[in-house]
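All protein chains but one are shown at their positions in the complex.
Letters A, B and C mark the chains in the order given here, with residues in each chain numbered from 1 onward.
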Amino acid sequence: MAKTKTNTEDYMRMYRQMVRIRTFEDNANQLYLSAKMPGLTHMYSGEEAVAVGICEALTTDDKITSTHRGHGHCVAKGAEFKEMFCELLGKKEGYCRGKGGSMHIADQSNGNLGANAIVGGSMGIATGSAFTSKLLGKDDVTVCFFGDGATAQGLLYEVMNMAALWKLPVIYACENNGYSEYTRTEEIAAGSITARAEAFGIEAHQVDGQDVLAVNELTQKLVARARKGEGPFFMELMTYRYHGHHVGDINREYYRSKDEEKDWKENKDPIIKFRSWLVEQGIAGEDEIEAMNAEVKKDAEEAVAYAEAAPYPDQSEVDMHVYTDIEHALERDTA
Amino acid sequence: MAKTKTNTEDYMRMYRQMVRIRTFEDNANQLYLSAKMPGLTHMYSGEEAVAVGICEALTTDDKITSTHRGHGHCVAKGAEFKEMFCELLGKKEGYCRGKGGSMHIADQSNGNLGANAIVGGSMGIATGSAFTSKLLGKDDVTVCFFGDGATAQGLLYEVMNMAALWKLPVIYACENNGYSEYTRTEEIAAGSITARAEAFGIEAHQVDGQDVLAVNELTQKLVARARKGEGPFFMELMTYRYHGHHVGDINREYYRSKDEEKDWKENKDPIIKFRSWLVEQGIAGEDEIEAMNAEVKKDAEEAVAYAEAAPYPDQSEVDMHVYTDIEHALERDTA
Amino acid sequence: MRDITLSQAVNEALAEEMRRDETVFIIGEDVAEAGTPFKVLSGLVEEFGTERVVDTPIAEPGFMGLAVGAALTGTRPVVDLMFGDFIYLIMDQLCNQAAKAYYMSGGKLNVPLVLRTNLGATRRSAAQHSQSLHALVAHIPGLKVAMPSSAYEAKGLMKTAIRDDNPVVIFEDKLMYNDNAPVPEEEFLIPFGEANIKREGSDITLIGNSSMVQVCETAAEILAKEGIEAEVIDPRTIVPLDEAAILKSAKKTSRVIVVDEGHQSFGITGEIASRINEKAFYHLDAPALRMGAMDVPVPFSPALEDITVPTPETVAENARKLMSREMIHAA
Partner (left out) sequence: MRDITLSQAVNEALAEEMRRDETVFIIGEDVAEAGTPFKVLSGLVEEFGTERVVDTPIAEPGFMGLAVGAALTGTRPVVDLMFGDFIYLIMDQLCNQAAKAYYMSGGKLNVPLVLRTNLGATRRSAAQHSQSLHALVAHIPGLKVAMPSSAYEAKGLMKTAIRDDNPVVIFEDKLMYNDNAPVPEEEFLIPFGEANIKREGSDITLIGNSSMVQVCETAAEILAKEGIEAEVIDPRTIVPLDEAAILKSAKKTSRVIVVDEGHQSFGITGEIASRINEKAFYHLDAPALRMGAMDVPVPFSPALEDITVPTPETVAENARKLMSREMIHAA
């Protein structure tokens, strides 16, 4: 694995954050399977090293924009289980008071500008966030997460052009998990993804998205340079999603083989790999790791229980938050 | 100048078509200046070698899509002056019965799918036309004209991706005239335009757009290859517009110098250059050329006079051509 | 007549038209590989191949634009837009290009294209996957807009749409894909601009489209038990709109409720109600009442989402008020 200059505490936090994501997703999936969750959701399991490697290189002031597969980014950027599960269940104490749900979870206090259910929908937002930083003379950096499938959206090229022209502190992070829905990346992406960024004069890197230290090391360097005005940058992170496109996508053999899934899970799992490394390097003992895993598991279970018992928003909230200055939007309709 | 295998007749037709475009534009500009033309229009003068070099490499069955600066493409693809001037004046005998005007002039009988007032708006259309050719097993090729400014539209990258994936017989022809409206290309295009196409696996060429033979030679080669299924291709044609962005853009010094304009007009004019070459090569004498010029001038003047005298469409046409199967669309409103 | 689902109906319509006319093809995301996330197109790629059932990259403006160009040059594309909410992404190609080509060319170019998409909330899909945006396209001259309310209409309208030489947008209700309805085995078409009287009644007219037809029918059943005979009208296409049928019913019952799943304000209900008020004014006991979806983004929480759209109960409730003349605003 790649080396970084982070210390034990940093390593252990990275490990913990990856386990937190996996555990969150396992619980979310369980909520779906037991018909307790409204709607569908997209699992981040398998891709943990991407979100954690990147977000651990950011400060709370730095911003991210997220995707339909956004739980991992949200946890990695500092969110709490309780508010997240409440949101997934449409409860009032959720991050968005239950109005957003899984696909719109946002946590602005930690710099997460929100998940987005429009593929590519946040590319402009991330670029604009970087624009704010430059205009107001701040030094925060924005990371824009999106999938390989999203590279087909023209919006990406429009905003990369502007980011390059104006040297904005934004990092485009393409999570290439090999598929968009049920279609392989080769079938929907001609040429080379990194070359597309380079054609706009943007420095681009491809990196092993299962190696949290490699991701973190690269991100640290790029963030530091972006803060100095050397951005934008582009990263293509090679990774894999373990579950289906969404929790309901259970029979997947028509588009990808069980062997392929098995290979990634057994041989390239970012948590297993990092755990072995931690032990090998003597940074943590097996016991310590097991204890951490157990603690995270307990946290998640408590948060789920809390969220299940938590109240829904009152019906009077339905027309609140349409406009900042109009408490109940539908009042305007009555003469 | 580059050599091609075309014969005298071809050379003379190319020359004539370039002169026809220049003459058409001079008359259109005059109509504007004398307040006889409704609205504004965008002059193609200076860029003639692009439209002619390309369209002379196409058959009538081949398609083109055009832009807001579309008179040149229209003439080059075989249109008549009379119907064109009628259209510019909003007359019934115009190519679009006066409904389209300069920015929507179309001539489907010659394979011109139409000008477009949305910058980049025809990129999808051109790609779809090539899709038809492939789906129906025909061998026609489509050329998509657009400006350097239009390369900022994300749509281009979306359709180039599909064209590359599906090997469609389409040629993207970027007319780089150095400006989009009042902004220099460097200020709005990061990186390299040809590299953007190459990043999608599309073969791209930059060519001198003032050299009609160079343009023609390259296009002939690419068209032949596209017919065989080796497409898509991309061409960046370096050229210059002599007039303002539109006919009303008269004081231009705040965004480009008179010296720059003078240099292009005097030293890089595609018609002057080709004319000298024709004479040098002994393909035509000065007299012959002058006679041709005079004939074109007369044609244009007659067409203008005809169009000025021609009738407007009847008011009853206002709600015709909204739907193919409803003669008068507004009838549906009456019970 | 056998019963089939709305999904099957769409699938059959497409298969039949693709067999009939080899210029018809389907294009969109995951239409071949997966037969769409709703599995509506399952099996078509097996019969027609990937040349005519074309999986695209996630590039809605791009494949919509491509379809316009294909339609202009001799094919009949059926564009599959996975969610109606993505219509915002293709508005330029749909409204500036497809809708206007025939007019701008003075009748020389035309765009025989079908845009298949969907509408409907209460699926817990939140604000960007639950909108009913048919009003946006109905406003644009040059487009036709069809709103099937059952498997029967889904098949008949789709076949008509494919044969139409103009761009047609079809909105299917996401929640109805598995609903069964009797659909003839033999070929049939449903002409555009002809409303269907789903239920006859003399006391009040309920006009609904797509998902709201069922809501109106259920409301009518509730009302029937109370002695109120509601007439239920399904316009089937909102452009063209069968004004004659609507006015006839309005004049007969003299009370009308227009029900729609799009946002109420600046939507479909205002247009239909206005035409009724304008053209049947002296026949009405009360102005046509409008019931659209609330003017709020669709909330995720089930506790909120369910109250944003008209239901049989709220329609029946308003019908009762209209019958008892309670609905006329005070002053």
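Here are a few things to note about the model shown:
Criterion: a residue touches a chain if its C-beta (ideal position, glycine included) is under 8 Å from a C-beta of that chain, and two chains touch if they have at least 3 such contacts.
Remember, it's a predicted structure, so these values are computed and weren't measured experimentally.
Counted over the whole complex, the shown chains touched by the missing one are A, B, C. Which of A:12, A:283 or A:322 touches the hidden chain is settled by the complete complex: it is A:322. The chain omitted from view is touched by exactly one of A:155, A:237 or A:284, namely A:155.
Across C:123, C:139, C:163 or C:320, the single residue that touches the chain missing here is C:139. Among C:70, C:268 or C:309, the one in contact with the hidden chain is C:268. As for the chain not pictured, it touches subunit C at residues 85-89, 91-92, 94-96, 99-100, 103-104, 126-128, 135-136, 138-142, 238-239, 247, 251, 262-263, 265-271, 273-274, 277-283, 286-290, 294-297, 299-300, 328-329, 331.
On the side of subunit B, touch with the chain left out of the figure occurs at residues 38-40, 90-91, 96-101, 103-104, 116-121, 149-150, 152-154, 180-183, 187-189, 254-255, 312-313, 315, 317-319, 322, 329-330, 333, 335. In the full complex, subunit A touches the hidden chain at residues 63, 65, 94-100, 104, 106, 108, 113-114, 116, 118, 121-133, 135-136, 142, 154-155, 158-159, 161-162, 165, 320-326, 329, 332-333, 335.
Here is the rule we use: only the chains that are shown with their structure count from here on.
Nearest to the global CA centroid, when each chain is reduced to the mean of its CA atoms, is chain C.
Centroid distances built from C-alpha atoms place B farthest away from subunit A.
Centroids of subunit B and subunit C (each the mean of its C-alpha atoms) stand 40 Å apart.
If each chain is reduced to the centroid of its CA atoms, subunit A and subunit C end up 36 Å from each other. Of all residues in subunit C, those that touch two or more other chains are 56-57, 59, 61-62.
Residue positions of subunit B with contacts to 2 or more other chains are 154-155, 158, 161, 165.
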